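In this view, the complex is presented without one of its protein chains, the others remaining in place.
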Amino acid sequence: MSERENKTENGSMESVGEGTAGEEKDDKGLGLGVIFFIVAFVACFLSGTLLFPKLLYSKKEQPFNFDHALHVGEAGDCETCHSFREDGSFTGIPKLATCLDCHSEEVLGETEDEAVFVEEYVLEEKEVPWYVYSRQPDNVFFSHAAHTQTAGMDCVTCHGHIGESTSLKPYEENRITGYSRDIWGKNIFGIKKNSWDRMKMDDCAACHKEETGHKGYCFQCHK
Amino acid sequence: MKVDRRSFLGLGLGAVAGVAVSPIGIKLTDDSSIWSQNWPWTPVPVDGEVTYESSVCSLCPGSCGLSVRKIDDRPVKIEGLAGHPVNGGGACLHGISGLQYLYDPARVKTPLKKNGDKFEEISWDDAIALVAGKLADIRKSGSPEKLACIADKEQGSVSGLFQRLLKTFGSPNFYTMPSLESYLELTAEVLHGEGMTIGFDLENSDFVLSFGAGIIEGWGSPVNCFKANASRKERHAKLYQIESRLSNTAANADKWIPIKPGTEADLALGLCAVILENKLFNSMAVANFRGGLNKLAAALQKNYSPSKTAEITGVKVSDIEKMATLFAKAKMPVAVFGKGRGDGAQSLKELAAVHTLNCLVGNINKKGGAFVQLKSDYLEFPDESMDSIADAGFAKNKTGRYVSQLIEKVNESSKPVVEALFVYNANPCYSLHDAKSVKQAVGKVPFVVSFSSFLDETAKEADIILPSHTFLERLEDVPSGAGLAKTVVGLTKPVSQPVFNTKNPGDAVILIAKALEGSIAQSFEWESYDECLESVAGGIWDSLSEDGYAIISEGIPSGFVAVNVSYLADNPATIQAQGDDELILIPIDNMRLINAGIAASPFAIKTVSDNVLKGSDSVVEINPLTARGLKDRGYATLTTPIGKARVMINLNEGMMPGVIGMVKGLGHTLNTKHMSNKYVSNKGINVNDLIGPVIESGSGLDAAFGIKVKIFKA
Amino acid sequence: MDSALIPEGAKRCSFPKFAIGVAIVSAVVLWGVFAMFLCWFKGLNQTNMNDYYGFALWIWADLAVIAVGGGAFFTGLLRYIFKIDELKNIINFAVIIGFICYSSALLILAIDIGQPLRGWFIFWHANVHSMLTEVAFCLSAYFAVLTIEFIPNILENRQANKVPFFHHLAHNMHGVMAVFAATGAFLSFFHQGSLGGVAGVLYGRPFAVREGLLIWPWTFFLFTWSAAAFGPCFTLLVTKITETVTGKKLVKDNVVHLLAKISGWMIVTYIIAKIIDTIYWAMVTAPSLGFSLSHFYTSNGFYGYWILITEIVLCGVVPGVLLVMKSTRENPTLRLIAIILGVIGVCLNRWVMVLQIMAVPVMSFDTWALYFPSWQEIATTVLPVAYGIILISVAYRYLPVFPQEHELNYSVEVEPVTEPE
Partner (left out) sequence: MKQNNNKAHKFGMVIDLDKCTGCGSCMVSCMSENNVPFKEDESNKKDSITWMRVYKLTNGKSFPDTEIAYLPRPCQHCGGKGDHGHSPCVSVCPAVATDYGYDTGIVSQIYTRCFGCRYCMGACPYHARYFNWWDPKWPEGMENYLSPDVSPRMRGVVEKCSFCYHRYQAAKDTAYYEGRDDIEEHEYQTACATACPAGAIVFGDLNNPAHQVHQIVKPDPHPDPRNKHIVGKSRNPKVFRLLERLGTNPKVYYLSEREWVRKQGDNYLDGEWDKIKNYHGASSHD
């Protein structure tokens, strides 16, 4: 940007006022000011968009890898492991006991991960401390039965194609809230393309609004 | 180009604008609020599978069935068990708050040994060895009777094991704390003969004449009584409550008859007099009376004419006559005794006089009346093997008939009357009258072993504490008693893994017995308490383990019941309160507090009215007429012959003039240097620090219903 | 030392003297800030509020400062919309007082809420039915307007004004100030009113509830009217205090008389409306709910009929009459008494409409609830006062707040401006 252009631009800005331009010295300063403005703006915007998420989230590795695709292949569906209890409540992440329905103290497959599983958890009788991508705050009540049994939704709508994955992605924990990045969504602006890209209350409400005509009363989903 | 102020301005504005359109602002705003919604120091309860387990409550003699909701292995809520023969759903606040006892960090977490004025943690093995060693020494010295035990009750297998240990050790000195059940048995013994007990068919009676029995204050089996009381209206049954204070029972009754404290026996006899005089009695029943009915009648005519009774009791002549008539003419009347909860001091004269009313109208073993039957004995312990020391020791006389007499003897004697004392499920240093002198007596005993789960007032005096599981961690048979019309034995089950390093007290006794070796060990050949229970409860074990309870007797007992009125015919004297002041202090039973050994839970304390407890002050009830210069919610000093206390005043029209009421169950001092129990400790005053025992001649019972008191503005 | 910043031709006390004064008041501010942090980090258990007194001293302080800050919008309205030109001589100061009051109100609200980090929910998750939502929106918007109104005055500082951009900006802002004044008046009408509505809509509280027009209970209008009426009293009072402290006459009598007269008429009309409202409430509204007037004023240790009489007669009718009558209005002592009574009156009204509402038992078996604030509450309530003193001192020292100052104090003596040290 030439000094001349700067001057005109500043002149036009000034003309909002009384139309009298300031002294030459001031104009230059203002021109430089604009440059500084733009540089600072771009720098801050980019660091806010690219650097900030890196600082905000800490990456954590799962205890060992889990091959969903393999297990779905063996078990046939999601519900075998992620099952309902008799009272209609949902078990969520299976407990060790559920794994032991198929697994035993002997390794079934060939992966190193299974070896870890057997050695560190099965033999030690310890629950696997999975990080749960979809973990919601304590104040949320979510009825899986209402969604999958009554409304006939499938798992993918909210959880995506995790069942087809062969490895677990790293868990990115929000350092402030302690929740997974998947709740806010991978996109730091919160923009979503698929229904499973974000798991905030607004996403629930939007779907409820669309499907039932009302976003629902507080207690429908809170406790 | 010169970098000047404006450049910096541009830089600053650019940075602000850049940050503003970047997601930082919105994300941080959102995240900080999410952080505040999930503060790391606010607990998040872990979710899991919901299951329910049934058990039985043993916090009080009520023996209610409980349903415990668990999340995975973690009990989270206690509720009444629907369909249980005692409570049939519903539960009292103490049972519901049971988990606060279970998880209480102020529990005794491991065996403790007193060293100077401090407790030290020791292992179970060391603790048992220590106790056994001490006992062996006593036995060796040739006076095994100097081992005494104070327990809460006689019934049940754990109490049975304690009794068995004492017997095989060679001591007759097994004592129980006063309880409604003990008074029922005593009354039955005096009027009907030994080995009997009494129950009241409140749920069917159409006229309940209650001599201060706190039917909805926790008397008897509380929830059962609540239910019987609640159904009264539908059954068109009446409740007359005779009491100096407008208790909740009095307020809920059809009629409240205020009476001078301590004259309930006189009123009962006055009513007997009217019934006898007007021939309102059941002549069939009376025909079988023994022990001098005519003598009794004559004495009553002389001493308890309606006008004389009115003078003594403060009840109007017309009310006396009306009550006697209503009672005698009701289809299914029943008179109940046991002031308050019935576990405080009582006089035998009163117990007998009230029950004589039942006998006179012939409602013994009739629907809606009083059920008199043999004490249930469902446990079958194998015969003890007794060595010569045991035989000789056990044959000796008990040191005193009741625990209060034992305490008196210990305090009076300069030589140790008791060498070792076991205390199980009892807190005499808190719940007996003149608690300070009780504490002194316990302090004089060279070796005290407490089996308490909590560091209560008595446990603090102990040399060794062998901490017990709470009722939620152990297996135990829980027989109902407490005036229930039916006899039910419930089974307490461990609904939780032991939270601390505690044991079932039954196991502790078995271990001690085994360590004592010889004939004592031979009498305790079970591997564990659980095995012992299964074998001694043989007859009902299947029912216990399958249903969670066994009904021993239900419905109207059959058979003839003899009545002997000789005790009353001898015209025993009525107890007078200690002291010479004008006003009288009486203890009040409050459902939201516990008067037995343990303190009420934090939840229960929370529900207590600020007209009962304010900060750390006890509030006393006093009629405005009696209060003179005292202001509502002002402070006053109470002085009785045995103690002094600063209290807050509650002007209460429900209190009889001349009487001051103070609640029982406050004033626990559970704090120690190392363990604070601030939620339930140091709250108010223990009324037993202000009231001293008054022993009724003849019966030997502590029958102090109150004490004379002075009150001044503080 | 700081002479370059002091308005040209104005005499100010020496900098050390000023600094000492500010330091003393700052100590009070620090005390308040300490209490504020206690409340933020330890929670509202630092207060003596309880479940009966969910609204207490702070909300009263909020309502009171907003009421007395009402001088800003009302003077602005008169100056810019009704073109009462004399008021230009006091408008700057009115705006500064308003700015102090409103910033204080927002600060107190930020302390008062239990979860300050979620305070923004009131905007993001707004409930349109809630009077408090209306308050929050209008309050924040009006605070923005006040800031805009305050900016030109700041830019008129001798040094700032040397920057041409600021000079022009200030000038141009003055030009469009009428727009902001109108916006401010509109916003003020709603937030003053909705603050009144806060109490009036509480149909569970017979002491508070009022009938009204459409969705607005009568208290809505009464609050707006009373803020407009008593706000100028406060402006005049603070002006008087400033004049006393500085020992200078800063605003001409004709301006003061005019504002006092307008205030007087506003008070008179307000108090008539208030009396009618009170009578209707006492005779119709409350009895229809089963309450007689005596229920609200007897059988407790503090709230008696005296408070009703003080508020309406002593601090309402009396100042109204004093300010309306020319003779009393132009008597400096009586005028001062009137404006003081007026300020007390409006504060008392806000007290009654916050604290007495909480104190009165509604369930027949409930009891009166009385409360005394904790030191933390008092400190945080004193904080804005101290902050206000500092801001006024600084503004007076460095900004040309009073256009007539020069004319009234220096024009006669032809004395060169002496640089203080």
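Read from first to last, the chains carry the letters A, B and C; within each, the first residue is number 1.
By our rule, a contact is a pair of C-beta atoms (placed from the backbone, for glycine too) under 8 Å apart; a residue touches a chain by one contact, two chains touch by 3 or more.
Predicted model, so just to flag it, every value in this text is computed and none were measured.
Here the chain not displayed is in touch, across the complete complex, with A, B, C. Within the complete assembly, B:Lys606 is the residue of B:Lys302, B:Arg401 or B:Lys606 that touches the hidden chain. The residue touching the chain not shown here, chosen from B:Phe8, B:Tyr103, B:Phe381 or B:Trp541, is B:Tyr103. When you scan B:Gly89, B:Gly292 or B:Gly698 for touch with the missing chain, the hit is B:Gly89.
Looking at B:Trp256, B:Tyr304, B:Phe471 or B:Phe705, the residue that reaches the missing chain in the full complex is B:Trp256. For subunit A, the list of residues touching the undisplayed chain reads 84, 87-89, 137-139, 141, 143, 145-146, 149-150, 208, 212-214, 216-220, 222-223.
Residue-level contact of subunit C with the missing chain is found at 43-45, 49-55, 112-116, 118-119, 121-122, 125-127, 129-133, 136, 198, 201-206, 287-292, 295, 357-358, 362-366, 369. In the full complex, the hidden chain is touched by subunit B at residues 36-39, 41-48, 50, 69, 71, 74-80, 87, 89-93, 96-97, 99-100, 102-106, 216, 222-223, 226-227, 229-230, 233, 246, 248, 251-252, 256, 258, 499, 591-592, 602-611, 613-616, 623-625, 653-657, 678-679.
Convention: only the chains that are shown with their structure count from here on.
We define each chain's centre as the mean of its Cα atoms; on that basis subunit B and subunit C are separated by 62 Å. Shown for subunit B are the residues in touch with two or more other chains, namely 32, 35, 37.
Residues of subunit C in contact with two or more other chains: none. Residue ranges of subunit B in contact with subunit A, taken from their complex: 1-19, 21-24, 26-28, 30-32, 34-35, 37-38, 40, 44-45, 47, 49-50.
Considering their complex, residues 26, 28-30, 32-49, 52, 56, 85, 87, 89, 91-92, 137-139, 174, 176-179, 184, 188-190 of subunit A touch subunit B.
Subunit B meets subunit C in the complex at residues 29, 32-33, 35-37.
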